[in-house]
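The complex appears here without one of its protein chains, the remainder shown in place.
Up next is chain A:
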Amino acid sequence: MPELNDTATARATATVSPAGTGDVTPEKPKKETSNSLWSNAWRDLRRRPVFIVSAVIILLLLAISAFPGWFTDADPKPGDLTHFLQKPNFSHIGDADWFGYDAQGRSIYARVIYGARASIIVGVVTTAIVTVLGMLIGMIAGYFGGWVDAVLSRLTDIFSGVPILLGSLVILQAFTGRTAWTVSAAIGVLGWTQITRVMRGAVITVKQADYVQAARALGAGSGRILMKHVLPNSLAPVIVVATISLGMYISLEATLSYLGIGIQNGISWGGDISDGSEQIRNALHVLLFPAGFLSVTVLAFIMLGDAVRDALDPKLR
C-alpha cells in the first residue's frame, strides 16, 4: 500500500499544478491512474476476502503440483503391507503416516501431494480449452448470426450428442502413454458445447442492447464491439459455468482412470478416490483425504470465479 499512495500523490501534484483547478480532491488522481473495467476490477478484487482466501488456496495447490518434493519426503509409489489401511496419525504433521495408509500400504499424504499435479492439470487445462473454444464459437455464432450461427449451432448439437465419458474413452483408446495433457485434450474437445450455448445466448442478448447500436453508430468495427461491449457483458454466466465444471473434469479423469483409460503410471486424486471408495466401510480415511482435497480445490476455483464475476460488475462493487 505505501508505494500506491506515493504514486498517487506524485500524480496528484503532476495533474493539479498545470490545470490549476482548485477543487480536485486528493483521492481523484489515484483513481485516474487507469480506469478501465479490468484495472478497476483488479483493484476491487484485492480487497475481497473471498478472493484472497481462494487465491491463497489456489497458489498453494499450484505450488504443491509444481514442487511436491517441498511438501513431503515420503515416496507415494511403493507399498508396504505392514501399514495395511493404517489409521491417520494427526500429530505427525507432514510425515508419511499423517493421513494414514491405503490398502496397499502406501502413504496417503504422499499420494495426495503427488496426485495434485495430474488433477490440477486436468482440471485447469480442460477448463481452459473448454472456455476458450466455447467462448470463441459461442461469440461468433451469437454475434454474426445467420448461416454462421446455423452451422455452428448444428455443430454444437452434434458434439453435445456425444456422451463425454464414452467419447473421451474412444479418443483416449488411440493414445499410448496417456498423460494429464492427453486426457485434458480429449475431454476438452468434447466438452465445449455447454459454454458455447451459454455464451451464444448471452451474446445474443447483449448485441441487441442500445449501447452496441450506439457503438456501431459511432463507426466501431466488429472487433471493437466484441471486445469492449459484447465480451465484458456476456462473461458472467460463462465464469460460473466454467468454475463449476472444473471439478467435474477432475472427477471425470477419476472415472477414466478407474476404467483403466486415464493417466498411465501416474498418481491422481481421481484414481485414489475410486480406490478409496472400495474401502468406504472399513477405512473411510482412504477416500476422505483425496476427496477432501478435490472438494477444497473445486471450492477455491468456484469462489475465485464468483469474486471475479462480482468484481467485473460495477453495480456489485
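Just so it is clear, a contact is a pair of C-beta atoms (placed from the backbone, for glycine too) under 8 Å apart; a residue touches a chain by one contact, two chains touch by 3 or more; residues count from 1.
The definition used in the following text is that contacts and distances are computed from a predicted model.
J.: Given the choices "Na(+) H(+) antiporter subunit C", "NADP oxidoreductase", "Dipeptide ABC transporter ATP-binding protein" or "Xanthine dehydrogenase family protein subunit M", state the protein name listed in UniProt for the chain not shown.
T.: The correct option from "Na(+) H(+) antiporter subunit C", "NADP oxidoreductase", "Dipeptide ABC transporter ATP-binding protein" or "Xanthine dehydrogenase family protein subunit M" is "Dipeptide ABC transporter ATP-binding protein", the UniProt name of the unshown chain.
J.: With the full complex in mind, choose from A:Leu81, A:Ala150, A:Leu259 or A:Val296 the residue touching the hidden chain.
T.: Touches the omitted chain: A:Ala150.
J.: Using the definition of touch stated at the top, determine which of A:Gln213, A:Ser277 or A:Ser295 touches the missing chain.
T.: That would be A:Gln213, which touches the missing chain.
J.: Considering the complete complex, identify which of A:Gly105, A:Gly167 or A:Pro232 is in touch with the unshown chain.
T.: Only one listed residue reaches the unshown chain, and that is A:Pro232.
J.: I need the residue numbers on chain A that touch the omitted chain, in ascending order.
T.: So the residues of chain A touching the missing chain come out as 23-25, 28, 31-32, 35-37, 40, 150, 154, 209-211, 213-220, 224, 228-229, 232-233, 312-315.
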